[in-house]
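I have placed the structure first, in the form of structure tokens, so that the comments after it can refer back to it.
The other protein chains are all here in position, but one chain of the complex has been omitted.
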Amino acid sequence: MNPVNLREYEEAAKNKLDPDIYHYFAGGAQDEVTLRANEAAFRRLMLVPRVLTGAGEPALDVTLPGTAASMPVLVAPTAFHRLADPEGELATGRAAAGAGVVMITAMLSTVAMEEVAATGVDLWFQCYLQPDLGYTESLVRRAEAAGCKALVITVDSPALRPGERARSALLELPPGLSCPNLGGDGDIRQVTLSPDISWKELDWLRGITSLPIVLKGILHPADADLAVAHGADAIIVSNHGGRQLDSAPATIDRLPLIATAVRGRVPVLLDGGVRRGTDVVKALALGATAVAVGRPVLWGLTVAGEEGVSRVLEMLRAELANALTLCGVGSARQVPRDLVVTDGPAAAP
Amino acid sequence: MNPVNLREYEEAAKNKLDPDIYHYFAGGAQDEVTLRANEAAFRRLMLVPRVLTGAGEPALDVTLPGTAASMPVLVAPTAFHRLADPEGELATGRAAAGAGVVMITAMLSTVAMEEVAATGVDLWFQCYLQPDLGYTESLVRRAEAAGCKALVITVDSPALRPGERARSALLELPPGLSCPNLGGDGDIRQVTLSPDISWKELDWLRGITSLPIVLKGILHPADADLAVAHGADAIIVSNHGGRQLDSAPATIDRLPLIATAVRGRVPVLLDGGVRRGTDVVKALALGATAVAVGRPVLWGLTVAGEEGVSRVLEMLRAELANALTLCGVGSARQVPRDLVVTDGPAAAP
Amino acid sequence: MNPVNLREYEEAAKNKLDPDIYHYFAGGAQDEVTLRANEAAFRRLMLVPRVLTGAGEPALDVTLPGTAASMPVLVAPTAFHRLADPEGELATGRAAAGAGVVMITAMLSTVAMEEVAATGVDLWFQCYLQPDLGYTESLVRRAEAAGCKALVITVDSPALRPGERARSALLELPPGLSCPNLGGDGDIRQVTLSPDISWKELDWLRGITSLPIVLKGILHPADADLAVAHGADAIIVSNHGGRQLDSAPATIDRLPLIATAVRGRVPVLLDGGVRRGTDVVKALALGATAVAVGRPVLWGLTVAGEEGVSRVLEMLRAELANALTLCGVGSARQVPRDLVVTDGPAAAP
Partner (left out) sequence: MNPVNLREYEEAAKNKLDPDIYHYFAGGAQDEVTLRANEAAFRRLMLVPRVLTGAGEPALDVTLPGTAASMPVLVAPTAFHRLADPEGELATGRAAAGAGVVMITAMLSTVAMEEVAATGVDLWFQCYLQPDLGYTESLVRRAEAAGCKALVITVDSPALRPGERARSALLELPPGLSCPNLGGDGDIRQVTLSPDISWKELDWLRGITSLPIVLKGILHPADADLAVAHGADAIIVSNHGGRQLDSAPATIDRLPLIATAVRGRVPVLLDGGVRRGTDVVKALALGATAVAVGRPVLWGLTVAGEEGVSRVLEMLRAELANALTLCGVGSARQVPRDLVVTDGPAAAP
């Protein structure tokens, strides 16, 4: 049966994938409290539609740092797309290009960023700041040369993830797969996650490139404020899809505080738990400019390669357009805050 | 076994109906969050009975726009009654007439409004404002001529529902069934749900008819206020039974805010999740003049035609009378606000 | 296996009783929301023990209207004890006498109040105010003559219960059983539950007897205040064990508001959901002088007659003494309010 929504794509992908790979993609850290919290938090939020607004078909396009996008949805950075499909990030890139959305390609991609960029997609390059600043700079230069439109610096990973679900941890990629962003030899141990990295290294990065810098992994409003002060061009509210600190709060629960702290100075993006067009609307209403989806893209890629990713993105676009229409909203750029309420009896005004 | 409450009528109907039709009637949009929320929200509310009031047997009759009713319960508009019973809306109309309650017949009924009106029922006609105003006006004139006592304008549907539960969507009615309100040829594609419809079209409608206008699908207090300002004679707090925007809040959760906004200027009705006499009392206490029930009527119709609808309505009447009596309340017109509390420890006064 | 707590007594009784009788005793009204709420509300409350108080073994005795009691537990009025055991209320009375607790015998008992009183138990007589005041007065005179020490007037029943669980409703008692309090012929239709009964009839009752009057079925603080104003000597916070208005709130949730309204002018008792010694402590801390237990007594009676009731009462006494000791409390008469908190993170002081 054809998947009719993003969750059904996960079911279909689960049936197709090697279990170890499925659990590697699907799993979260430790007890997966945060993994579940991301989706649960969206379910607690309700949308109060407005009526008779005459808003017409909603405009979905948004402006992101260095890029325009046909809708407020990005492809979140996820590793090892060739575990899902032989074409890997190439297929993802073509689908994202076709959909007119930004793809954030991962430092740990299985296709080199240059090849992904060659699909014509609006590409952002995700990386971890490496203690070896020379190595970091070489990655930045490659990203600049490849035409990447922004750098996404993941800041929630001063150490490796404490995962347990996939016991046969994917420490080594299968034969034939490598991480060409890391020098071409696929040795993922070349990535160093260090607790010594600080705002000082970010300041250094800010000084060596004019590419927009997007900080990914912010959950505390004080850090959002620091990010802006240190020259970030956007932030992504993220808990790494529940794969790093287990018991980190749901991203959508943190968004309002962070949007308040940022005060519109830079765009605020969000990932974690977005599975429905209504989830996108909730995030926009609470202050996000756009959201990123990670695992659903992998499920589409698993099920039908480029075509599968395209279908996932178009499904989300259709759901988003429908949800905005049903809410009486005419543009993804202007979603009123009072559209969202918490489930439960409404308090008196 | 004879159903002894409305939920058992659903069970009995489920056993009798073709599964596609059952799911079409029973289902909600997407993940059915709103569908479940409607009933769950009633369960969170508790009724604090008063004692020794000497209130006697409660009076159940209420006054609605253009109509009196023997109890504060209406038949909500639902489509395609002939999918439940060969007599369809005729059977429903006769049962509602016998019960002395208002029936709201749907634009998408399978019996013409004129025939339903001929049963003698107090009939309200539900329709969607059509971009082709001439077409809309012709429907209004038919409703006036048929003796309909009010127009119910559904305002929560600027686009089609995003349902998924019934995959073999009922895009076409079975042979022999049609929607005679739409011109007699049963082509339901003649109904246009448009996001361009606005308060302007409502103002136009207000100008061409003296029938009471009831706006159905209000969830935001600001829209309730606008409805009154634009001349609505009543509003129905509704999320379309969870069939349109999934993640719209439960109607009973929104009622207090809306009743406060309306300030008694027009009656406030509610549908969504009413399954017990105590649910009716909760809605009345929180500011509703009456409630409408949709699916339970279809279950009664499925199980035993006109007689089944009669039994459902009388069961609800008996439960309502019993609940008001046990609450010490003498009239459905005066149900005190402090009868309702939220489940959980009572706060200090 | 020997029951080691009150819930295991229910299991044992369920295994022994005819299912219809079990469900008649165990069931609640309609969806049994209130039935479940009574126990669930106790589970949400936590006890914060005090340490090193040197309180010694706790004194359990309390003073009730017209009676002293060895512990703050009464036998709540329940109908038809001979459905549980051939000796019926006689066995219950003997066990309560042995335990030094008050038994409230029901208008619908299957042993005459005079015979129950003859067991030597401290007996209170429960009745519904009958519209035929002469009939009511005759019951009062019998109670006075039998040596009953208080009248318990159930005020939550202006109409019959809307039960559904036991479909083969026990409209008639089995051959050989009767309700001798009603005239000796067992015709339970002689009890009239009328919505016309009001405070006026209570005033009349107050005028014809000097027995203490206990009003059972109060859930609203305003009614508690009215009860005191009309001369009640005690009130029982009760929702009739979830057998009358379904969706009435849990009694323990309502107790604090009612205790505040009563301001110590009369004792406040409570029934509904008491299954543990810790439940008793919670009620005492929130303002009750004592609690009544209904169904657990029936389960003890079913399992082992008089001996079973004794065991249930002694089990509750032991649990209560242990709970008070572990809380550092020395007397059932002085249980501090701040012993009870709601489950969840404690708010800052």
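A, B and C label the chains in the order they appear, each numbered from 1.
Here, a residue touches a chain if its C-beta (ideal position, glycine included) is under 8 Å from a C-beta of that chain, and two chains touch if they have at least 3 such contacts.
Because the structure is a prediction, the values reported are computed rather than measured.
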Which visible chains touch the chain that is not shown? A, C
Going by the contact rule already stated, which one of A:Ile218, A:Ala234, A:Val266 or A:Ala346 would touch the omitted chain in the full complex? A:Ile218
Options C:Gly56, C:Gly134, C:Gly176 or C:Gly207, residue touching the unrepresented chain: C:Gly56
Missing-chain contact, candidates A:Ile197, A:Ala234, A:Val262 or A:Val329, resolves to A:Ile197
For review purposes, identify every residue of chain A that touches the missing chain, sorted by number. 30-31, 33-34, 37, 41, 44-45, 155-160, 162, 164, 167, 195-202, 215, 217-223, 226, 244-250, 253-254, 256-257, 260-261, 342
For chain C, enumerate the residues touching the unshown chain of the complex. 1, 4-5, 43, 45-58, 276, 278, 282, 319, 322-323, 325-328, 338, 341, 343-346, 348-349
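The rule is short, and it goes like this: only the chains that are shown with their structure count from here on.
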Think of each chain as a node with edges to the chains it touches; is that a line, ring, star, complete or other? line
Taking the mean of all protein C-alpha atoms as the centre, the chain whose own C-alpha mean lies closest is B
Expressed in whole Å, how far the mean CA point of chain A lies from that of chain C is 59
If you look at chain B, which of its residues touch at least two other chains? 45
